[in-house]
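Dropping a structure here in structure tokens format, bear with me for questions.
Every protein chain of the complex appears in place save one, which is left out.
What follows is chain A.
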Amino acid sequence: MPREAEPSLNERAFVVQALQEGLRLDGRAFDQFRGLDLKFGDHYGVADVTLGKTRVLANVSAEVTAPYIDRPFDGIFTITTELSPMASPAFEVNRPTETEVLLSRLLEKTVRRSNALDTESLCLIAGQKCWSIRVDLHVLSHDGNLIDGSCLAVVAALRHFRRPDTSIEGETLTVYTPAEREPVPLSWLHSPFCITFSFYGEEGEIMLLDATLLEEQLRVSSCIISLNKHGEICQIAKLGGTPVEAVSLIQCASAALTKGKELSTLLDQKLAEDSKRRDKGGLLAELSAENER
């Protein structure tokens, strides 16, 4: 497999100097995202995020299985990220690269370990049957900032997803098909978003949001902050690289909060638009068998 082409020395010097003069190659401000677009598919649980030239597709599916023996009251929730050669020929099938491992690890920490999805609500019969929710993340095109885009796609797809309705009478469990009962949304607790910061300069004094692939290759270090719109931080990862000042990390956290709120508003708005599109004639509320909590 060919390796990812590294930027040449000239390119490197040019980009870094431009950044020191306060300019980015594409003319964006340092804290500005590229054009962000979020689309939902025709089926429930499909979200397609386009961030500049980066494109990620998340697909959620549900299945009834037996729970893990040590966790009889919890459902199963997995996020699978596999980078295919579609994103870049440098990725090989069945051989995870560092990017892929980092991405799946971060999504795991952000979405799964922060309890964004209430796994206890996925339990059907304790110790015997539970829902297994699976998110498949397909990276279609990789042009930097995969983590922010992927996290948004995963959260959006999970919030958009509807699982088949079920009922239990005595010992019998019935799973209704979409034709019998309108599918129900997952029990969702909060929406975390990842924001990646890239640092440049000798002491990491320049801070960029939403770096492109070229900018990512040239950064001296990076920091990923995951938080929800209430400002609750799920994780901070700064994996090696040049050390940065504590003050700039605090700046990062506050910048992440503003960005997180923006992403949250965007997601809420897109979800509302989509439900409006589906709710033809306002009949969906009548179809639902869900109780008010």
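Keep in mind that, in the parts below, a residue touches a chain if its C-beta (ideal position, glycine included) is under 8 Å from a C-beta of that chain, and two chains touch if they have at least 3 such contacts; residues count from 1.
Going forward, contacts and distances are computed from a predicted model.
According to its UniProt record, the chain left out of view corresponds to "Uu.00g045710.m01.CDS01" among "DNA repair protein RAD51 homolog 3", "Intraflagellar transport 20", "Uu.00g045710.m01.CDS01" or "Nucleotidyl transferase domain-containing protein".
Considering the whole complex, the residue from A:38, A:87 or A:223 that touches the absent chain is A:87. Across A:138, A:159, A:229 or A:270, the residue that sits in touch with the chain not pictured is A:138. Residues of chain A in contact with the chain left out of this view: 1-2, 41-43, 46, 53, 55, 57, 59, 61, 63, 80, 82, 84-89, 93, 134, 136, 138, 140-143, 164, 175, 177-179.
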